[in-house]
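One protein chain is absent from this view; the other protein chains keep their places.
Read from first to last, the chains carry the letters A and B; within each, the first residue is number 1.
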Amino acid sequence: MFRFIVRRLLQLIPTLFGLSLLLFIWLRRLPGGPETAILGERGTPEMRAAIRRNLGLDEPILIQYGRFVRRLIKLDLGTSTSTKRPVVTEFFERFPGTVELTVMAMIIAIGIGIPLGYLAARRRGRLFDHLSVGGSLIGICIPVFFLAYVLKALFSENLGWFPSSGRQDPTLGATRITNFFVLDGLMTREWDAAADALWHLVLPGLALASIPLAIIVRITRASVLEVLNEDFVRTAEAKGLTESTVRRRHVLRNAMLPVVTSIGLLTGGLLSGAVLTETVFAFSGIGAFVAEAISQRDYPVLMGFILIIAVVYVLVNLLVDLSYSVIDPRVRVR
Amino acid sequence: MALLEVDDLSVTFARRGQRTVHAVDGVSFSVDAGEVVGLVGESGCGKSVTSLAIMGLLPRQPGLRVGGRAVFDGTDLLQLDDRSRRDIRGRDVAMIFQDPLSSLNPVIPIGLQVTEVLTRHRGMKGEAAQKEAADLLDRVGIPDPRRRLKEYPHQLSGGMRQRALIAMAVACQPRLLIADEPTTALDVTIQAQILELLKELVRDSGTALVMITHDLGVVAGMCDTINVLYAGRVVETARRRPLFREPRHPYTVGLLGSVPRLDAGRGERLNPIPGSVRDVLAWPDGCAFAPRCTRRIDECVGAPPELTLTYDGRSYRCVNPPPVPGTPPPAATDAGAPEPATGGPVPAPREEEKP
């Protein structure tokens, strides 16, 4: 298993190399070039020239690329042009919020999606199946930010069930340890703070979960339908096993393979989807910060965001591969 | 009394906008304790559907109707509720399937797939179950069973997989074993080994065996009684020897004629049955085999032929049976033989992919 992980990590190197090349090209191609990316549009010509010299933009391109990579490795992503603070610092402050939100969305999507997809497959062709499939098709077609607005208007502004914005009620004066508010509340035994933070996650989590939920329902349904037709399910039935054993051990376990893959693919989309959801709910995570950065043309922040998503994506997919090899012995280390 | 008495079993698939398909149409046969009974026929003749219907394993779908009775040891399997049926399956009646690779769950080890039967029906757990599972694998001829228990289906060879499936089927010493084409997916040499194993198990434990096959060689080597199926009906039932010596249904004759024989002369050709089972669809009334039959007479077309019982306990459904060797053939048969309804000769009935 250890060797498997190491090998997978080694396989990442070309991908990361390609990504850094893309980012490098992207940065150089930005309107106004990298100096604008760092200075914003306010810089004077003298400042621009100074930056160009500082960045070594007059040097050969390969040396420039080498320096760029070295900066990336040292996690030096430059300074945000709008807040004037290092991009890395900004991100570290906001990252926990987005992680909490993403995890919440994933829990909703998986927790509802898999049972729904399974039941739809078992009741194929009946009303429940049609409703699930139809609902998931509609779910894919609703723009996330619009759904976020509707949820906010309905459940928070009209019904008042959930808070409409933020991550936690500031009047609680909760203690901060990790910046994961739910976790902090649990660690400091400030139960009300943890519950409040959790409560703040429900609506944005739902909005963010809509598309992954729809996709997971459909993939689970299709996958279960396929497995139900497999010979080994018939064998399991012929053995007289109880229905729940057949379902857990034989149907779901095999049907989970494509679902796990799709969950990995969906995580990257969730992080970028957070840009829309966090903005609507004024949720202080990376997403809202990046949405602001887009309108401010804050390129260092954008670049940092691309990098973070890429790294998270790569790590999540490593995790997916690992769990895949746990579920399916056929892909196990040979 | 027979161990399993299948009486007028019928399975129909009705689909909206399409004609109802009679996959099994009034099949009756019986299996005595310890007996080996063959269900023989081309693919699509309803032999697999028959076995799945008895086991209650037909995929649930709208429009599926199962009629008739399948009385096992006094209880009608078709009338049982889901729970009691699950209790019987795997314990009293077990089944072996055609394709050992796809019939094994690819993501859990062989050991668990064996022990889960022991846990379910014999309440065995932990080390006791492991030991029993290893003994079972040993009994079906899998070397080094302790190690194999931890392995996954893809790590075993085809023959080993089928042996493992057999081990699961006989784990609770069932009184009836249904084997649906157990050797079709295997190499010829392995086929013989598996058949030998089945024979041995049946002989040692007194288990009755229903052998479903298209292969007359398998039938000849194993079965006490043989039921020949055609288009969802039993067209001939006989003990092994009489059937091979003097088949009374033209279809059985055709089946036997399609098998290459070593003692035939070099110049002699095989006598394949013209057409294929598909042709029956154009033939709703009368004998289903008539479109392909070389002995067709007018009476074949009217109504399904009745079962004719003969002196030695065999039966067949044919209004114009072939002459018993030794008696002179009736004059009319050759002149009246019509051209088959479709196409020229086709190769001997060969098992195509199962649906």
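Methods note: contacts are C-beta pairs under 8 Å (C-beta built on N, C-alpha and C of every residue); 3 or more make two chains touch, one makes a residue touch a chain.
Everything that follows uses one rule, which is that contacts and distances are computed from a predicted model.
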Hidden subunit of the complex - UniProt protein name among "Cytochrome-c oxidase, cbb3-type subunit II", "M67 family metallopeptidase", "Animal haem peroxidase" or "Peptide/nickel transport system permease protein": "Peptide/nickel transport system permease protein"
Shown chains touched by the chain that is not drawn here: A
Option from A:Pro163, A:Gly273 or A:Gly304 whose C-beta touches the chain left out: A:Gly273
Option from A:Met47, A:Ile61, A:Leu75 or A:Ile140 whose C-beta touches the chain left out: A:Ile140
Where the unshown chain meets chain A, residue by residue: 14-15, 18-19, 22, 26, 29-31, 137-138, 140-146, 149, 153, 226, 268-269, 271-273, 275-276, 291, 294-295, 297, 299, 302, 305-306, 309-310, 313, 317
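Keep this in mind: only the chains that are shown with their structure count from here on.
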Inter-chain centre distance, chain A versus chain B - centres from mean C-alpha coordinates, in Å: 54
Residue ranges of chain B touching chain A (in the complex, touch as defined): 55, 57, 59, 62, 82, 85-91, 94-95, 97, 99, 102-109, 112, 116-117, 120-121, 152, 154, 165, 168-169
Residues of chain A that touch chain B when the two form their complex: 125, 228-232, 234-243, 245, 249-250, 253-254, 257, 327-330
